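Submitted below is the structure of interest, expressed as structure tokens.
All protein chains of the complex are present and in place, except for one that has been dropped.
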Amino acid sequence: MDQQSLTASKVFVRDLADGQAVDSVFVVRERTRRQKKNGEPFLKLQLGDVTGAIEGVLWERVDELFEYCAPGGAVRVAGNFCVDPKYGASLTVRGLRPAERNEYEARDLEEGPAHAVEQMEAGLRELVGMTQNPFLRELLERFFASGSRIWERWREAPAAKRYHQAYRHGLLEHCLSVAQGVHSLCGTFPEIDRELAVSGALLHDIGKIEAYSVDSGAIELTDAGKLQGEIALGYYLVRREIEEIDGFPADTAEGLLHIILSHHGQLEHGSPVVPCTREATLVHMVDNLGGKLGSFDRLEKALADGERWSGFDRALSGSAYFASREAA
Amino acid sequence: MDQQSLTASKVFVRDLADGQAVDSVFVVRERTRRQKKNGEPFLKLQLGDVTGAIEGVLWERVDELFEYCAPGGAVRVAGNFCVDPKYGASLTVRGLRPAERNEYEARDLEEGPAHAVEQMEAGLRELVGMTQNPFLRELLERFFASGSRIWERWREAPAAKRYHQAYRHGLLEHCLSVAQGVHSLCGTFPEIDRELAVSGALLHDIGKIEAYSVDSGAIELTDAGKLQGEIALGYYLVRREIEEIDGFPADTAEGLLHIILSHHGQLEHGSPVVPCTREATLVHMVDNLGGKLGSFDRLEKALADGERWSGFDRALSGSAYFASREAA
Amino acid sequence: MDQQSLTASKVFVRDLADGQAVDSVFVVRERTRRQKKNGEPFLKLQLGDVTGAIEGVLWERVDELFEYCAPGGAVRVAGNFCVDPKYGASLTVRGLRPAERNEYEARDLEEGPAHAVEQMEAGLRELVGMTQNPFLRELLERFFASGSRIWERWREAPAAKRYHQAYRHGLLEHCLSVAQGVHSLCGTFPEIDRELAVSGALLHDIGKIEAYSVDSGAIELTDAGKLQGEIALGYYLVRREIEEIDGFPADTAEGLLHIILSHHGQLEHGSPVVPCTREATLVHMVDNLGGKLGSFDRLEKALADGERWSGFDRALSGSAYFASREAA
Amino acid sequence: MDQQSLTASKVFVRDLADGQAVDSVFVVRERTRRQKKNGEPFLKLQLGDVTGAIEGVLWERVDELFEYCAPGGAVRVAGNFCVDPKYGASLTVRGLRPAERNEYEARDLEEGPAHAVEQMEAGLRELVGMTQNPFLRELLERFFASGSRIWERWREAPAAKRYHQAYRHGLLEHCLSVAQGVHSLCGTFPEIDRELAVSGALLHDIGKIEAYSVDSGAIELTDAGKLQGEIALGYYLVRREIEEIDGFPADTAEGLLHIILSHHGQLEHGSPVVPCTREATLVHMVDNLGGKLGSFDRLEKALADGERWSGFDRALSGSAYFASREAA
Amino acid sequence: MDQQSLTASKVFVRDLADGQAVDSVFVVRERTRRQKKNGEPFLKLQLGDVTGAIEGVLWERVDELFEYCAPGGAVRVAGNFCVDPKYGASLTVRGLRPAERNEYEARDLEEGPAHAVEQMEAGLRELVGMTQNPFLRELLERFFASGSRIWERWREAPAAKRYHQAYRHGLLEHCLSVAQGVHSLCGTFPEIDRELAVSGALLHDIGKIEAYSVDSGAIELTDAGKLQGEIALGYYLVRREIEEIDGFPADTAEGLLHIILSHHGQLEHGSPVVPCTREATLVHMVDNLGGKLGSFDRLEKALADGERWSGFDRALSGSAYFASREAA
Partner (left out) sequence: MDQQSLTASKVFVRDLADGQAVDSVFVVRERTRRQKKNGEPFLKLQLGDVTGAIEGVLWERVDELFEYCAPGGAVRVAGNFCVDPKYGASLTVRGLRPAERNEYEARDLEEGPAHAVEQMEAGLRELVGMTQNPFLRELLERFFASGSRIWERWREAPAAKRYHQAYRHGLLEHCLSVAQGVHSLCGTFPEIDRELAVSGALLHDIGKIEAYSVDSGAIELTDAGKLQGEIALGYYLVRREIEEIDGFPADTAEGLLHIILSHHGQLEHGSPVVPCTREATLVHMVDNLGGKLGSFDRLEKALADGERWSGFDRALSGSAYFASREAA
């Protein structure tokens, strides 16, 4: 496993075949120290990339290599991939060291937004800057001011625990695309109050910054997220902030809070009220659409070469089909 | 319709028969001035008592009698009850004047709590007084302090628009009986944190003071009630108040807010989260039970003599059956 | 009812008050000849405008006026509006004649698209003209060629029997706005095959030209519409046409037929398959959004001055709320 | 594994850690003789305590130890607990002998009621003794007479196959707590016929004595339980017994049978009729509450130290949360 | 209205047109004495035939004609049918007398079975006679023995309150056709235990003899029908009878009781258990089919000439379509 040998391109998890010798870079997702029956230690790893994850087992040099494979790190791994008839697939690790930064592309290892965070932030600032209504503008600026506590968390947060945009900056990516979609549809449906709808789109998921915690890569619901729910948490944050702004019109406040409360669209999906304004209807629909299209992105990344159908997916309540684009 | 003649007991709406001459006291629920085809005015009234309501029509002396029949007032009415083969039932009013206070029993005219409001308030104060936890105690006292704005509204409010306890003081009656039921069940199920559950029971419906308005007898949902929902409104009120109390323990706050948010028991009934603590489960169940038993009370009042079955009732998703108690 | 007197603006059905004298233009929706108990004829009319409909009764000069009030015609009506306590609202017609073309605005009488049909046709031709894929382009041109039988029907057809765009050119208006919305969202979600999605959006409802018939103003489901359903009818039309085009790629055909079959989004809404491509997901969502926003438009037209809430609406599964725009 | 060494407290299944040496008492739930590939026998055991169960494997001295580990017995086990990376958790048993009665607490090994059976029986006799209605009293005495066949089975039976009170005397515990809860709620809701409701609460689940069989610790549905269901079986038992009692009033019989038939509350939960009396509503609700609180008890026992959330639980349709009580 | 004039064929309710003079035979369904505003009496009748019902009003000679129009009787009525623009359709009765037996066909007046009751009884006896299993045979003979109390009620009972075969002998007709259908399908599906299935088909609805009462033509649910339900009532009847027969095999009893309990097919339709044998599956399906086809029969009778579509029907969850048979 000398460094020069990695001129071949990345070997992806989805493409591994039984018996294959592997020398490639993966990210460590989990690391557990276990005991063999003879009492000696071994390491059980979860090694992943953007297409999936496999189990790795390291039987030798455990103490020496332990520190190299902290969760979250990129490691270059040499070993053999084997599908045992009884025990399933695993990678027996023969060698492992931290990967050099030039040995891999970050987007091969972890899911992440399609655009750079700076570019997304610029898109957000542009939408905020277009807001003429002074009250909505002030509200957005309070939440999204560089350096504010909420902005820092919102910018980093994932959009979900799984299903779609379950990665760093995912919430920013999701809310921005919903707000941009809402903005562009207002051209087709001119009766909509565009600024109210766009503001609602940007703020609709703000409760997620309190509902999710990200701890060494794992996205978990917090106690507050489970006991109060992201919708109530976001409603409280926005209503508290509105009440701080002098003269915020009651109608605008009602309209905005209604978007947040109703954005899941149906009681059985956790909204305590259903959308009854055009703006709430629009934000709910585009949010839903954005979530579903995010699931298509996630499923496409995990699809092996030549396959067109994903397996059954809970977020879609079905399978996804990806036609070859050239054929069209 | 001289005053002496009303020695006979109250004639109830549910017992009226075609062709019957009527001289009794009713409450005016609605009053509308209409035009006959010849352009002369007449009055269309809705006259009610605790057993139901009928249409009354007053063809003569409209200007003279108009002021006597303001909605909400008790009137002594003389007239003829008639079931027209085509146009349904109505009472042709021949005479009408404000009822003297000794001509009727208030409980014959309007639904209301089974106990005096003072007695219910005493029951509430007793439950609050039994609360040892200083934070819960302070929170309850802030909401229920005599003279506070919220206490005044809460004491007067109805528990619902229809279905159960849809009358003045109905909310107090309902919340008190739920809290008392919760209190007594803690004897059977000792694992429950009694003070948390009782506090949650007292506060669970507090959002209704902003979700309902009572206007000249008619109970209506407010804009906030429709756009935000009673659960979000109550959650906000309680969380804001908790944040005003120094040192309120986070766990207790979470437990109490969770009771409020989850008390409808299921997402499809408008709770954004489902009960996941013993206390929330208990409050939800006793609230539900109290609502259903309130519907039995309402249906029993409207039942004609000798009948045992109500009609289909939406709140019960079925009919109610009232066996004669003596038979048992 | 001389012609000069109609300088006052249109009196709308939604604004009529008990006892009001009326002299305004309405459209005749239904006309029925009935018999009085004495055997003489009278006419029962349904008179409407864009805000609703009322019953009109014409007791005199029946034979003379009968021909003037053929369904679909605009008539100038003089009479008295009266809300009878028992029999409800009606307009007693004293005089009636065909309206002059300059006595009314067509848009006051009948619902219709917000834009002129020529303008909508231009929008359609622009979308078709942007289609680079030669097979999709040919398919669209076959269906939408000026003078083709299908184009003539499609251009005239309503989008629904009630709920949204239930008027002439409504199908064109609906499909065009869905296609334009789909087109604009492809900017936000670039993974989508834009031409396939836009073509699917234009064709998704084409079965409605066989599923609905319009007969003297009334929109009805045909036998084929009830026994086969609009989705199967549209699928057959498009698949038959595709099979006529030499070399139409199988993948493109599958993708397009899948959009049509799945556009109701769920089995229980009548789609025999659920969307499993990005394009089908997008068309379903924007179709759904367009239908809901069309319901908001319909409900807003029927709202009386000063009201903000519609009644419960089946298409929305709730009420619609219209905040005053100025407040925002 | 000498007897003196077990001075340390019980080691619970939920607390076992990979690599831990174990010397503690467990109950044998299952015992299977298996063959190694070389044809020699080994034993596979399921060893449990109140917090869960693990697999035990005994490779040596099989014939000698076989008789010691009959299902249902308490055994003292020495061995090593090991979580194999591929094959999961198991306890390799090195030594095993019947446990002495003073080596363990019964409540550490098996779930069971919180109170002694004699105490529960006394509670039952007290409720029966309070029954004034002579017909209900006779009926209860026939079923619960000491020494009667039904009493013997009812007293021993579990309340369920899993979920709540799935242990010996569980049915007695469950029905008693439901009856006591019903009794205490009658103070809050005085319209209820207390004796009818309490009798219904005691008898509501009596069909379970024919619907479940308990065979060497395993609770199973009988053929009759599956083909007829516990509700029909209980209804038949009670109606047959009522018909044996001269002069049993028809109304009381109807009211009692209705409680039994409707106590699942909804058709989709297996009740052929829904509750339409106050008494049936009350018994259904308290039964439901008792079942849910029983699930909280079960989940709390299996919770590891420091954890507050159970996993998703089917009986609750969610997770259970246990706040630390001290915090409040 | 002399007797000779009725040579014209029956005028059916479904074919009446506004203004039509009527002289035909109808059956009286309801008779109510009412008061005019001047205190004089008049009669309100409901007059029906197999195609529907209308309101009749008799203003004169009330005392004289009252006795002629007892509910259930066939009367010859002369009068005028009139559709009032406001008050709907009614028949103003000018003359009325008891109809002669030769003035009408019974099947024109009342729904009834397609075959004579003797013919249906013969069909039943044939199926019973084919039963070889001595226990099933004895059970069927006990229930269906001529002269037994149950047979008398079963033979007369309707199959339902509305929807299908809601007329005298309807239960016999329905159960016989289900049993015959079950019998004939056993040829196609030979794995089925034919005698068990046919016996179950004959007995599946036997609880209806206690669940329904027929009182002067009106079919009503009894208290037992509402509180216990037809399924529990039938289960009790059959199980009681089985227990009277010495040596009745347990398996056969279980199989038969399971058919009765599960014949609604789903918990939400009121069966406490779902079919889990071939025989129960078959009886459920053919019962369901028989009910739906009975609804088609009912709807076809009420269809006006030239119409092919019924209105929406709850029993079918849709409309029924009747193609002209010749076209096929």
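Which chain is which? They are A, B, C, D and E, in the order written, and residues in each are numbered from 1.
Going forward, a contact is a pair of C-beta atoms (placed from the backbone, for glycine too) under 8 Å apart; a residue touches a chain by one contact, two chains touch by 3 or more.
Source: prediction; values computed, not measured.
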**Prompt:** Which shown chains does the chain we cannot see touch?
**Reply:** A, C, D, E
**Among C:Y235, C:F248 or C:F296, the residue in touch with the chain that has been omitted** = C:Y235
**Request:** For the chain that got dropped from the picture, name the residues of chain A it touches.
**Result:** 18-19, 82-87, 308-309, 319, 321
**Complete:** Contacts from chain E to the absent chain lie at residues 133, 177, 180-181, 184-185, 187-189, 191-193, 195-196, 249-252, 254-255, 258, 274-278, 281-282, 285, 288-290, 292-293, 296-297, 300, 316-325, 327-328
**Message:** To test your reading of the contact rule: which positions on chain C touch the chain that is missing from view?
**Reply:** 223-224, 226-229, 231-232, 235-236, 239-240, 254-255, 257-258, 261, 267-273, 276
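The rule is short, and it goes like this: only the chains that are shown with their structure count from here on.
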**Asked** Chain by chain, through touching neighbours only, how many steps does the shortest route from chain B to chain C take?
**Response** 1
**Matching chain pair for C-E (criterion: over half of the contact pairs shared, by residue number), options A-B, B-C or B-D** = B-C
**Asked** How many degrees of rotation bring the Cα atoms of chain B onto the matching Cα atoms of chain D, given to the nearest 5?
**Response** 180
**Prompt:** Over half shared or under half: which fits the residue numbers at the contact of copies chain A and chain C, same or different?
**Reply:** same
**Message:** With centres defined as the mean C-alpha position, give me the chain B-chain E separation in Å.
**Reply:** 43
**Asked** Just how far, in Å, is the C-alpha centre of chain E from the one of chain D?
**Response** 48
**Request:** Enumerate the residues of chain C that touch no fewer than two other chains.
**Result:** 87, 319, 321
**Asked** Can the chain contact pattern be summarised as a line, a ring, a star, a complete graph, or none of these (other)?
**Response** other
**Prompt:** Where do chains touch, given as pairs?
**Reply:** A-B, A-C, A-D, B-C, B-D, B-E, C-E, D-E
